[in-house]
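Attaching a single structure in structure tokens format; questions to follow.
For this depiction, one protein chain was excluded, whereas all remaining protein chains were kept in their positions.
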Amino acid sequence: MTQARFIEEKIFRGLMLAAAGMVAGSLGLILATVFVKGFRALSFDMLFKTPQGGYYIGGGGGIANAIAGSLVLGLGATLLALLVSLPLVFYLNVYLRRRSRLAFFIRFSLDVLWGIPSIVYGAFGFTVMVTLGLKASLLAGTLTVGLLIIPIMARSMDEVFKMVPPELHEAAYALGSTRWEAAMKVILRQAFPGLAAAVLIAFGRGIGDAASVLFTASFTDALPTSLFRPVATLPLAIFFQLGTPFPEVQERGYAAALVLTLIVLAVSVLARALTRRVTRHSR
Amino acid sequence: MDIRQIKDAIARRSMGLVALGVMSAAFLVGFGLYWRARPVLAGRRWTEILFSAAWHPARGEFGLGGFILGSFWVTAIAMVIAVPLSLLTALYLSEYASRRTREWSRPVVDVLAGISPVVYGVWGMLVVVPLVRDYAMPFLSSRLKFFPFASDNFTGFSALAGGVVLAVMVVPIMVSVMEEILRTVPPEIREASLALGATRWQTTKKAVLKKAWPGVVAAIILGFSRASGETMAVLMVAGCALQAVPKSIFDPAYPLPALIANTYGEMMSVPLYDAAILLAALVLFLLTVLFNAVGWGILLRLEKREG
Partner (left out) sequence: MEARTHIRVEDLSVWYGGHPALKDVTLSIPDKKITAIIGPSGCGKTTLLKSFNRLIDLQEGVRMEGRILVDDEDITAPGADLTRLRKKMGLLFQRPQVLPMSIFENVAYGLRIHGENDRLRLGEKVEHYLRMAGLWAEVRDRLAAPAAKLSIGQQQRLCLARGLAVEPEVILGDEPTSALDPHSAERIEQRFLELKRDYTIVLVTHILRQARRLADYAAFVYMGELVEHGPAAELFAHPKDPRTEAYISGRFIESTGEDPD
């Protein structure tokens, strides 16, 4: 009778280990798949040339259009999200009391926005474009992705601000600072590495999303030159080029997957290093 | 009033404005979609659109029922896999693992959450689809000739493949929310239970989970919501052929987000087609907003009570 509970303990301990192993293993498997396929396809031409005979047909060339497009669009969207997130999070943490109803409602709104699928943001971007008579372009894609990553960025920034010790706010006020000065000088400095990490995470998420740019940024063989022209992105380069029957073009898709994953990995590592610094400071 | 205070007041106003914008963003998105979807709603009952599976844009029939069911089908498969996986992993990390293991687990979860959905799709096509085609499908479908296994789709592009990929995609969010919730359970509760001579698992099952279950439910709701909105990875592996009613995990499935993404390019060709697609987006929007509101609502309330 009482022996059963020790058997149960063993069974569940085994199940938990298996589950944790599967989660870690699936990451390993995904990375291995992308790396093996991607490295084989990687070359100088792949990284630095645009597709020569059309992205869907083949004829040499690479994915420079998508790399450049993704970086430009990702940076633009991140900048845009930063312009909204930073003031918002300052407002939440410096001006509003933690328990206030407005703060609760803003956080709740962010949570809800965070949960809206990227394809819905894409569809929304499309409705706005149609209403304003715009075409799919770098500008429309940047705006849509920016909207998509605002909640991601703002929520991680909010977490960072929660870690700033309240004594620091008080110390700043005690010195006779206005809230704005306190925010800019004392708290911003303390929170800076964490905020940078939040920006990086949002950038990584923005650059990896395909569904939001599908309608809004479209795709092109050319390098990005104008805000009002379509732009190529890495996720869509993967999606479109894997859909072709030509092995040569599929290679480009694998190379794009590798580049995109490397960017995401770099962003994660950097963000982690930065957050570590925050937690060390706050101890 | 000196210049410093004016600066402070200006900052405050403009930040308030930004906050107002963010708070109204969800309404704006919903309203924008509704506005463009109105033409297709005119003259049709909404029940007809939601529950009919007749999807013939050229004939003006826009029943979303098949896609909504397809969404639920793939998401349900994903949740059957992801919920036990996430719960066991989160319990392991919070109740059993050493601090060092926990610290190692964070980057793993972060990277899993950060990987592009399309890359998940690539992995699904290269690994999951062949596994389903060569092993799972021949093994299960020929032996178990009944629901939900019987099928004549031998491609591997199936609801199961979509579900597996989705499961891996929603594990990070569920693990991190669950782990956070489990960490808010006071350690004294564990001590009290262990001091009575309970085993670790008894303590976990009867005391810790008893305290943490609302948060665990919230995590599952959030995972469900995320899975039902995921687009590209599913589009790449689920086969995307319309079924009126899902019959097998090995049949292709066509979820709502995949419909929206797939009709890109052709939706301006037929009257009302674009409105119907935006209506699909609106349905998806309402569904996820509802689930998220419930999930985060539970978590925010818990935080308030604990804090």
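Order of writing sets the labels: A and B. Residues in every chain begin at 1.
Quick note on the criterion: a contact is a pair of C-beta atoms (placed from the backbone, for glycine too) under 8 Å apart; a residue touches a chain by one contact, two chains touch by 3 or more.
Here the structure is a predicted model, which is why all the values come from computation and not from measurement.
In the complete assembly, the contact with the undisplayed chain comes from B:Ala192, out of B:Ile10, B:Ala192 or B:Ala241. When the missing chain is restored to the complex, the residue among B:Arg12, B:Arg44, B:Arg106 or B:Lys211 that touches it is B:Lys211. Listed here are the subunit B residues that touch the chain not shown: 98-99, 186-199, 202, 206-207, 210-211.
Quick note on the criterion: only the chains that are shown with their structure count from here on.
Our note on geometry: subunit A versus subunit B, Cα centroid distance of 17 Å, whole angstroms.
Subunit A meets subunit B in the complex at residues 5-6, 8-9, 12-13, 15-20, 22-24, 26-27, 29-30, 33-34, 37, 84, 87-88, 90-92, 95, 102, 104-124, 126-128, 130-131, 147, 150, 154, 178-181, 183, 201, 204-205, 207-211, 214-215, 234-236, 238-239, 242, 253-254, 257, 260-261, 264-265, 267-269, 271-272. On the side of subunit B, the complex with subunit A involves touching residues 4-5, 7-8, 11-12, 14-16, 18-19, 21-23, 25-26, 29, 32-33, 35-36, 84-86, 88-89, 91-93, 96-97, 105-112, 114-123, 125-127, 168, 171, 175, 199-202, 204, 222, 225-226, 228-232, 236, 257, 260-261, 264, 274, 277-278, 281, 284-285, 288-289, 291-293, 295-297, 300.
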